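Only one protein chain is missing from this complex, and each of the others stays in its spot.
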Amino acid sequence: MTGTVGFIGLGTMGCDMARNLLKAGYRVRGHDLRADAARAMAAEGVVPAASVAEAAAGADIVVTMLPDTPHVQAVVLGEGGLLSSPPAGRLVVDMSTIAPTAVREMHARLKAAGIGFVDAPVSGGPQGARAGTLSIMAGGDAEDFARARPVLAAMGTTINHVGESGAGQTVKLCNQLICGINLQAVCEAIALGRAAGVDLAQMREVLLGGSAASWMLDRLGPAMIESQTAAGFRIDLMLKDLRLVRELADALSVPLPGTALVTTQYVEARAHGEGGNGNQALFKVYDRMTNQAAA
Amino acid sequence: MTGTVGFIGLGTMGCDMARNLLKAGYRVRGHDLRADAARAMAAEGVVPAASVAEAAAGADIVVTMLPDTPHVQAVVLGEGGLLSSPPAGRLVVDMSTIAPTAVREMHARLKAAGIGFVDAPVSGGPQGARAGTLSIMAGGDAEDFARARPVLAAMGTTINHVGESGAGQTVKLCNQLICGINLQAVCEAIALGRAAGVDLAQMREVLLGGSAASWMLDRLGPAMIESQTAAGFRIDLMLKDLRLVRELADALSVPLPGTALVTTQYVEARAHGEGGNGNQALFKVYDRMTNQAAA
Amino acid sequence: MTGTVGFIGLGTMGCDMARNLLKAGYRVRGHDLRADAARAMAAEGVVPAASVAEAAAGADIVVTMLPDTPHVQAVVLGEGGLLSSPPAGRLVVDMSTIAPTAVREMHARLKAAGIGFVDAPVSGGPQGARAGTLSIMAGGDAEDFARARPVLAAMGTTINHVGESGAGQTVKLCNQLICGINLQAVCEAIALGRAAGVDLAQMREVLLGGSAASWMLDRLGPAMIESQTAAGFRIDLMLKDLRLVRELADALSVPLPGTALVTTQYVEARAHGEGGNGNQALFKVYDRMTNQAAA
Partner (left out) sequence: MTGTVGFIGLGTMGCDMARNLLKAGYRVRGHDLRADAARAMAAEGVVPAASVAEAAAGADIVVTMLPDTPHVQAVVLGEGGLLSSPPAGRLVVDMSTIAPTAVREMHARLKAAGIGFVDAPVSGGPQGARAGTLSIMAGGDAEDFARARPVLAAMGTTINHVGESGAGQTVKLCNQLICGINLQAVCEAIALGRAAGVDLAQMREVLLGGSAASWMLDRLGPAMIESQTAAGFRIDLMLKDLRLVRELADALSVPLPGTALVTTQYVEARAHGEGGNGNQALFKVYDRMTNQAAA
């Protein structure tokens, strides 16, 4: 694979995604607000760019991987941004998780300027970014998606075009709300099973064999049972995503009582300093509610 | 396999479970409060018994499969029940879903009379009962479980001894609360995705590939998306199980806000005449909340 | 006022209610499962009765004030109970808070025996019982209520006949669910105001002047703000009443999500040993959720 990718946003996820682009044979021009982030990757082959425009200069495509909606809006629509300084290939792919309405607005403005815009949020977390096994949900025009696909394929293994502009974000947000609620379900089962005195590890095994099975029970169950809170997708990032879910639901007048309730439990986790811990730390909320010490 | 099983409770599930015992080579003495239920199975080889005692007479083991706690208590502790008229093999296996506290009380009273009692609730629903692929969670004394195991193996494929008396029911109730909450998660994702205009069938496919995956999304998702409510595990039986969850949680002072919330949605479904429909009918609650017609 | 009242149940509330009957000129024959409870009131004029039947003997009316449904059922329908040993005046008034369905069943059975039965639960708590200012919500036949009224008037100041048998309990349960939810509202406002740094005592004053006003904010607000948890209507008694609410709502298929949620917070309070404290202790749940120390 050949070609040049401008990569904006070299955080935990972005770094590993850029590395996988390099591995796949792409030239990568990297930019981050923290100037040293791009320079730190120079030895690995990333060409540091001092600005968004510089990262875009001569690139076939620009990929953005940023914390939240305003950051992407600034990079795309702000002064010196991609709307005024697009890559030569006139294609922008945003892989952040941001508001679908903002996506559609950027898509419209870029399209009017002859620039393609694909929303392509990911799931799979830091592990998936490192391994290049992200699941990618893309929205946007078919021809733009077709052009973006090889680049996405360097970073993920499951790549789906799920609809028009914004649809990628919508599906991602649906993914996140299910994750939050499924995690709450696991919390409640463990809290009840623990109080009743059953062997939790065995219970998890048994439940995985039937109708209660879920990715959350499978992957996060062991850490919850053993009260290991550190690693994994962070509580505060989940809270950001749940805020996006709520904003979308409010805009569409969709009541989501389950999501609303579990969101308050994430807020409680953050209030206790668990924001930087993995989602499995949600179980600490149940430790407090039941007045039982964790394992 | 040889031996005689007294089988009490020939309802939807019980009939198919008795058939699988016959297939496995057991003699089955069947009893049900509806006298014709046992007679109807005579042609298949079930020996109809006019009473609990008659079903137990000469049996190695008695299996009960009944709607709720009081029915099992009546069969075990009531006049002419198994405590006074135990099977020759002095072993009772209850496969109903009932209150763990009632299980432990019956276990203690039967044990004092030299009779074993195993709680062995199942998951897998009518399909699993028919196919003999039930998942069985058993609690009770190890030697009693060991004796019950071959009989259970004629009805299910996954058979776990999860702890002392009552532990089978506890694990089953944890299974049920996860099912209810996971189903709510699927409802909320479909409601949001539908309002946002994404292709729901494709969204389900994509979500099954990542952290939002669950048995509920996999198995009940299609029926929910297509608004097919009839078949499957019934809303009103789930409500019964959620009541047992709540009673256990109350007795142990375990707050379960997610379970409490989803239970009110099941109550709403029943208020709209969905009690006899499958769990996927829970999505109709979201049809009403969002004021959107189902597919 | 003259006449004889058999009084069953001399607990915290019952003692003071019996005293108010004495003050009003009634002869009182008292009975309690704890034999010394009636004897302890002999000096005040209560005639101790060794059994329900003895308390009823020669009485115009029997009043019961007991913890829960089974206690009232035992006193009314049990061996040696009021159905077989009614007072001479053939009228029973139950002032406990119990299940409306049980009330209607007892009403029917007593009526068939020519005995009147009025359900007359109270609000106003220990203070109201002491001061004789209880608010009394009565259900039952009009003529029975008319006969009971003077006796009730000795114990309360607001006495309403709200409908047929069971209606008194229904209104009482509606009262309790509002109390629980209104208390949660006060908790959330105080938690938010505290975190935002406003003067909570002044905020309460201001809010009492407008649309947020409630008895709960008025009477329990100060104790919540100052974290005084001991006195008042007990958390565990409220939990009992919320269980009765839930059972009634389930029987009638009325989903009550707000009640369900706040009930889990009461369960949490009990899990932390607050069962014996007043309802204002519910705020401790928010202390834990917000990770803030109380005043």
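Which chain is which? They are A, B and C, in the order written, and residues in each are numbered from 1.
In this text, a residue touches a chain if its C-beta (ideal position, glycine included) is under 8 Å from a C-beta of that chain, and two chains touch if they have at least 3 such contacts.
Keep in mind that what you see is a predicted model, and the values were worked out from it rather than measured.
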* Asked: In the full complex, which of C:56, C:137, C:267 or C:281 touches the chain missing from this view?
  -> C:137
* **From A:57, A:208 or A:271, residue that would touch the chain that is not displayed** => A:271
* **Contact footprint on subunit A, counting only the chain that is left out** => 239, 243, 249-250, 253-257, 260-261, 263-265, 267-268, 270-271
* Spell out, residue by residue, where the missing chain touches subunit C. => 100, 123-125, 135, 137, 158, 160, 162-163, 166-167, 170-171, 173-182, 184-189, 191-193, 195-199, 202-203, 205-207, 209-217, 219, 245, 248-249, 252-259, 261-262, 265, 289-291
* Determine and list the subunit B residues touching the chain excluded from the picture. => 257, 261, 268, 271-273, 288-291
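Methods note: only the chains that are shown with their structure count from here on.
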* Taking shared residue numbers divided by all residue numbers at the interface, is the value for subunit A and subunit B over half (same) or under half (different)? -> same
* **Separation of mean Cα positions, subunit B and subunit A [Å, integer]** => 38
* Structure fact -> Between subunit A and subunit C, the Cα-mean centres are separated in Å by 53
* **Two or more partner chains touched - positions in subunit B** => 249, 253-257, 261, 265
